[in-house]
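Encoded as structure tokens, the structure appears first; notes follow it.
Every protein chain but one is kept in place in this view of the complex.
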Amino acid sequence: MSAGGPGGEAHGGVAPGKIIAFGVLGGLIGIYGAHFLSIINPAFSFIGALGAICAIVWGADAVRRVCSYGLGTGVPSIGMIALGMGVIASLFGLAVGGIAGPIVALIAASIIGLVIGLLANKVLGMNIPIMEKSMVEIGGAGALAIVGLSTTMAGTFMFDEVLALVVAPGYIAVIFIAGGMGILHPFNACLGPDEEQDRTLAVGFEKGAIAMIIAGIVSMVISTTAAIPAIMIGVFIWYISFAKFYELTKRDAYKVLGTGLLPTEEELQ
Amino acid sequence: MIDIAGILMENISYVLLITLGGMLISFSVHFVPVGGAPAAMAQATGIGTGTVQLAAGAGLTGLVTAGTVMQVSDNPPLIIAAGAVGAMIMISVTMIVGTWVYVYGVGVPPASAKVKYDPITKDRQDLYVSQGTEGHGLPTVSYVSGVIGGLLGGGGGALVYYSLMSAGMDTGMAMANLVGLASIFAVGIFFVNAVIPSYNIGGTIEGFHDPKFKKWPKAVFSSLIATFMCALVAVLTIGGL
Partner (left out) sequence: MEPLIGMGVLALMGAAATVAGASEDLESDVGSQSNPNSQVQLAPQMMYPHRIYNKAISGEPPSNALMCAVGGTVATVLMSAYNMSPVFAIAMGALLAAIVHGTYSVTAFFGRPTSQKRFKQPVYLDILWSHTPVIMGYSYITTFCILVISYLMVAVLGHPFPLPLLAFIWGIAIGAVGSSTGDVHYGAEREFQSVEFGAGLNAANSGNIVRKGESGLRNGFDNSWFCAKFGGPVTGIAFGMVVFLSGWVTTVFDPARGDAIGWLSVIAGALLVLIMILWNRKIEVAARAAYGPYKEDEVAA
């Protein structure tokens, strides 16, 4: 894996503050919306996964900002640490928080992230200026993604149901890796000197939609009513974001060719 | 709300054991000879993959073995030893097949560029390093170092899993729920403690003879703090049910 180049601040695009607000608010609204509306009708549980998509896009943007500095090791490591702390914090939040569970999860993940960020800079001497802030964001995004997807799978974020329906059968493993890949893959896939924020985040939406489809499939265990909207809407978001990504690829690429020979010597000059 | 202080007092020994396990995992990563991308081109000594990846692969294989043994035995040293052996087997097999590829597929003898003589076999190293590279393959010292890494990492992972399971045993939680929680928490704690040391060593290391190895106290100290927090949170979740 190639690291993120010699480094420097990520450039351009939507300001970090807006994406943080989008991730936190979108994530929490989605999770609470799914929780309360599912009581009326299980079909509404898909809203939790929409919240998870917001969180995944936020996480992908945070990865993009921190990895632009070059970590000395591959981009994937930061996604794995995010989900490692995220899974512990989010299950803790749901277990002790009751109705405030998702918020407790977000706070717990942020605190663990802050400590790991401080350790990385102060003890390990990584000296990345935004490390603390980014680890808080990535941990929080990981926790919201896990809670959001769990809510769609179980139809609620009450711990007993999540434990019995998501953790015990092992579906938490797929949340762990699909959420983690959703956060780390967009920047990793678009890594390079001509990376653009909108193209990277389009991949974030696309990977979030895949996680949503998988969460929808798992919710079949509870009710088909819950599964169908989640899968359909997931496929729809996937198609829209993939089409957008392909369009941006055609905008940004040197050339998109059906086939052809390599560029000639003169062309490369 | 749950009685936080009460649960912590009851389970404080498990919190400490989980923290110890995390520190062992963190320490173990420093032993795993990983050369990162250059090693995959026989351009650096060690295995041609990332630190996190190989440590996690070995440690989690150990976790599977520990899970098998934990189901039929409640003898902690045996469970931890089983985890350690599982991880050691995984990493030994990977390294021996890696050696086949380097020697028979690429045609290079194992050699380290960080030391002049292999500290174990006393073989001369620098003459066997091909031009323009930082060594290649797995000389005996790196191989033994990797095995030690597997031993510590697998043992640490098993210790974390054992402590989490034990913390939940007397809460009367259904077995499937407890195994599900303990195993995903163990995986999470494993990843946190595999990433911290890999940031410490910058992603590559040859083994315990590498000068970078001396940096281990920094990573182990960081893991002490990070794992302690994770352990508190995990034990509260499991013990609070």
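Chains: A and B, in written order; residue numbering restarts at 1 for each.
The working rule: a contact is a pair of C-beta atoms (placed from the backbone, for glycine too) under 8 Å apart; a residue touches a chain by one contact, two chains touch by 3 or more.
From a predicted model like this one, the values you see are computed outputs, not experimental measurements.
Trainee: Determine which one of B:V108, B:M169 or B:I225 touches the chain that has been left out.
Mentor: Residue touching the chain left out of view: B:V108.
Trainee: Would you indicate which residue among A:M85, A:L124, A:A178 or A:A230 is in contact with the undisplayed chain?
Mentor: Result: among the candidates, A:A178 touches the missing chain.
Trainee: Which of B:L54, B:V115 or B:M173 sits in contact with the chain that's absent?
Mentor: In the complete complex, the chain left out is touched by residue B:L54.
Trainee: Residues on subunit A that touch the omitted chain in the whole complex?
Mentor: Looking at subunit A, the ones touching the missing chain are residues 1-2, 74-76, 79-80, 168-174, 176-178, 180-181, 184-186, 188-196, 199-200, 203, 206-207, 210, 214, 217-218, 220-221, 238, 242, 245-246, 249, 252-263, 267-268.
Trainee: Please identify, in ascending order, the residues of subunit B that touch the omitted chain?
Mentor: 36-43, 47-50, 52-54, 56-58, 60-61, 63-65, 67-73, 75, 78, 81-82, 85-86, 88-90, 92-110, 121, 123-124, 127-133, 135-140, 143-144, 147, 175-176, 179-180, 183-184, 187
In this text, only the chains that are shown with their structure count from here on.
Trainee: Could you give the separation in Å between the centres of subunit A and subunit B, each centre being the mean of its C-alpha atoms?
Mentor: 26
Trainee: Which residues of subunit B touch subunit A in the complex?
Mentor: 1-2, 4, 36-37, 50-53, 56, 174, 176-177, 179-181, 184-185, 187-192, 194-196, 198-200, 202-203, 218-219, 221-222, 225-226, 229-230, 233-234, 236-237, 240-241
Trainee: Which bits of subunit A are touching subunit B when the two form their complex?
Mentor: Touching subunit B: residues 1-3, 71-74, 76-78, 80-81, 83-89, 91-92, 95-96, 108, 111-112, 115-116, 119-120, 123-126, 163-164, 167-170, 172-173, 176 of subunit A.
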